[in-house]
Each structure stands twice: as C-alpha cells, then as structure tokens.
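A protein chain is absent from this complex, but the other protein chains hold their places.
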Amino acid sequence: MKKEIRICGFGGQGIILAGFIIGKAASVFMDYNAVQYQSYGPEARGGAARSEVIISDKKITYPRVTDVDLLIAMSQDAYDKYGDDVSDKTITIIDPDLVNGEGKKGKLFKIRAQHIAERLGNKIVANIAMIGAATAISGFLDPEAVKKAIEDTVPERFKDLNLEAFEEGFKAGKDAVRGKLPA
Amino acid sequence: MQELSAELIRKKYLRDEMWPSIFCNGCGIGNVLDYTLRAIEELNLDLDEIVFVSGIGCSSRLPGYINADGLHTTHGRAIAFATGVKAVNPDLKVIVFTGDGDCAAIGGNHFIHAIRRNVDITVIMVNNFIYGMTGGQLAPTTPIGSRSTTSPYGNIEPPFDLCELAKVIGAPYVARWTVSHPYRPIKSIKRGIEKKGFAYIELLTPCPTAYGRRNRLGDIKELWKWYDENTILIEEYERIMKYGSDEEKERASKMIKIGVFQDIEKPEYFEEYYKLIDRLKEGGK
Partner (left out) sequence: MRYKRDPDLIRKVIGRKVQFVMGDTACVYGSLLAGCSFFAGYPITPASEIAEEMSRLLPRVGGVYIQMEDEIGSISAVIGASWAGAKSMTATSGPGFSLMMENYGYAIMSETPCVIVNVQRVGPSTGQPTRGAQGDMMQARWGTHGDVEALVLAPSTVQECFDLTIEAFNLTERYRHPVCVMMDGEIGHLREKVVIPDEDEMKIVDRVVADKDDDFLPFDVSKKTGRKVPDFPTFGKGFKVHVTGLTHDTRGLPATDSQEEHEKLIKRIVSKIADDRDKLTMVEKVHLDDAETAFVTYGASARATEAAVERARKEGKKVGMLRLKLVWPFPIKEIRKLADQVEKIIVPEMNLGQIVHPVREYAEGKCEVISAPKVGGEMHTVEEVYRYIEG
C-alpha cells in the first residue's frame, strides 16, 4: 500500500496542519511509514499553500508526490496551481464554495468543509472537516487513528471543536460516497 | 598586599616554564598581570576556581603565564567563549584579558551583547592605543593625530570610548585607570571580580615599542607623563564642566576620563537562567 496525498489551499486555512495530522495518524497511530513536507515561504502569508503526504506500508525512499492518489483543494488558486499529477485513480475532494472543480481526471467529490466549520462556529476547523471527509471517502485512513492524531496535535481547548468538525466532515464524506449532494 | 613581593607572586601564581615573557621593555601588560594577581590575593580566591579567557594580541597572552585554567582563543571572541564557560559552570570566576583591538574592533559585537545580557564575567581591557603584536597598526582607540603603521600621516578616525559604551549599555561595573598608578586598578579589579554581573575595567597601558616610538613617546617615562597630562578624573571633569572657565572646559574635553564610570546592581543572566530551569523543574511554564 502506498498513497500519495496533496492538500492545497491558501495560507491560514491550516493546510500544513492537515497534512501533518494525516502523516501523524498514519505513522504514529496506524504503524505505516509516512513523509510530509510543505511549500515554505511567502505562501504562509496568504498565497497558495501546499502540503504533501506519502503513506506506505513499505520504506518510503523518494519523499516527493508525483502521482496523486488523493487531492484536496480548498482554494481556486491552489487548485489551479497544484491540481496536476492527477490520473484516473485520483480522488479529488474540493470545497464547492471555494473551488470550481470540473474537468479533471479521476473521481471528484464536493465537500462544503468551510460551511460545516462555520456551522460549528469557527471557520478555522474547515481543514479538519476536510480530513474527516477524506477519511470517509478515501478508505485508507483509520478514523480512530486520525482522531487520535487530532487530539494529539490541537490545543486542549479546541479539542472538542476539532473532533466535532472531523465527525461532521466524516458524515459528509460518507454521504458524498453514497451520492448524496452536499447540503 | 604590600608585603607580597614580586617573587612571592611569581611563585604562587605563575608558570615557571613560561619565562621570560614575550613582553617588550617598558610594556605595561606585566603591570596589568601584577595588579590582577594582587587583587586575587587580596580577595583570597583559589586559582582553581578561576578561568582566565583571552583573545588574540599581546594582552591575550596573559593566561599563558598564570598557573590556572586558561582559554587563549581566537581574535575578538574571548567574551563569547567566556560566556560558554560561565553558562555551564556559574560557580567559576571568569576573568577575560583583552586588548583594545580585540575588544573594541573585531570583538565589539560580543562585548556589547555580553553587557546587554549582563553575563557575570570580569573583562580587563588593556588599552595601549595600538595593535602591538602585529607591529603597530591603527586601533579603534588610537588618538586622533597619532601615527601608526597604517596611519602614517596621522590618524583622522575618532577613537572609541569603551567605558562610555559599556556604561550606556548598562554594565554594572565600569572603570578606567592608567597602569602608572597601581592602587586604583587593583581596587577596581577586586570590585569587578566581586561584582555579580559584567564588570569592565580598562587600563591604559604603555606600548613603547609599537605606539610610543612612532609618537615621540618611546621612553616609558614620557608615556607615563603623557598619561598624567592627558587623563582627568571623572569627578574633576564634571566639576570643570559645571564650574570651570571656557578654557578649562576646552582642555578637559580633550582629555581621557579615568575613574569609576558606573557601579550598580542588576540581575545577572545565568542566575536568571538557572532560576528559569528551577521554575521549569517545578512544572512551571
């Protein structure tokens, strides 16, 4: 098993953190190997940000994503800039309120992550809602491991909010797989 | 102290195998060494609890002569090395010997930041107005008009007053004296070693070979006389500036101030750091 994941959006959306949580879930709580890296520089201040994760049950040699299995896009800019390296096997998840994602290869899912987060009272957890959805849709992440990684990473006082965002995203993901349109 | 003869000092504090010294006839660095050791004797300190640190230059050779732990380092860096020694073993007394080139030029940045942090070290700066070891080049302390091998037509750079600098940054103890009068330097070195925090003692020290010779001060007596004529006690300077005639003020403003520039108490860096360690040990943040 080897999966290549790319998460992109704009700086401030917690794109890097999302990659970190997936990497942590896989390597610390699922006993896979994982690597994660990010664009570093002006992106941290509002431009297009990208975080990439590879998880595998074998040794990971080359630590760069070249053949995307899971693409998560949370801004139009980032999707346009980093939406390549996709193929028929690629699962793409976009937030339809932020990205117009028609016309790329593979399967496309629409998750209103920012909307979910706003409903929960804080836009900041849109990234975690997206992870929840990605966990449900992709099938290769153990939801319990991802939850542990979230708990292990976010500050104590935001723990409940983040776990809630994960659950809501996870539900939305399940619905999307069943073909239900996003509310 | 008066009873402590040169021979006794030599026996008690110095390395036999290092004699004769590298210092020239008339050099004042021997006086600096003498005064430092007398201060240590008067304070009744154990040499094994002191580390002498130095950079590069004539003055920086001093640790080599003292029979104690010594760290003779690279040019300008003595204070930074000393910071490391003090960090790990704050129970040690750390005395830095440095020169005007070592401290005011290449090492200036370490000097100001160690003062800013207030690291508990005693810096004894031998100011001979010149780069002596390399043969007499211009230093940041060379007086205007002085000749050196690299200011052959007379120096036009204004010299640096490190005492004023140290005072402004907030060194707890700052003093300058000439080596021509022993008691006040000894007293200041004692005070500096005892001071918790950064102590800076600058000693105007003759270099007849590299400085004096080129500036009609080759004779040691001339140099010592020059000190007397060109230095002024801080208190006297301030009195003149307040009450003196214009002529007196004009004359005083061209002189080098000597005396104690600052003597205050403030928190010492590593004392604060070890408090931090203790606080964290108790589960603090």
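A and B are the chain letters, set down in written order, and residue numbers restart from 1 in every chain.
Methods note: a contact is a pair of C-beta atoms (placed from the backbone, for glycine too) under 8 Å apart; a residue touches a chain by one contact, two chains touch by 3 or more.
Please read all numbers here as calculations on a predicted model, not as lab measurements.
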item: Candidates A:P63, A:G121 or A:G139 - the one touching the absent chain; value: A:P63
item: Among B:I29, B:V51 or B:I240, the residue in touch with the chain that has been omitted; value: B:V51
item: Identified contact with the non-displayed chain, of B:G70, B:P185 or B:P206; value: B:G70
item: From A:I15, A:V35 or A:A49, residue that would touch the chain that is not displayed; value: A:V35
item: Where the missing chain touches chain B, by residue; value: 15, 17-18, 47-49, 51, 53, 61, 63-64, 67-74, 77, 80-92, 109-110, 112-113, 270, 273-274, 276-277, 280-281
item: Missing-partner contacts on chain A, residue numbers; value: 20, 23-24, 27-28, 33-38, 40-41, 60-64, 66
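Just so it is clear, only the chains that are shown with their structure count from here on.
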item: Intercentroid distance (Cα basis), chain B paired with chain A, Å; value: 62
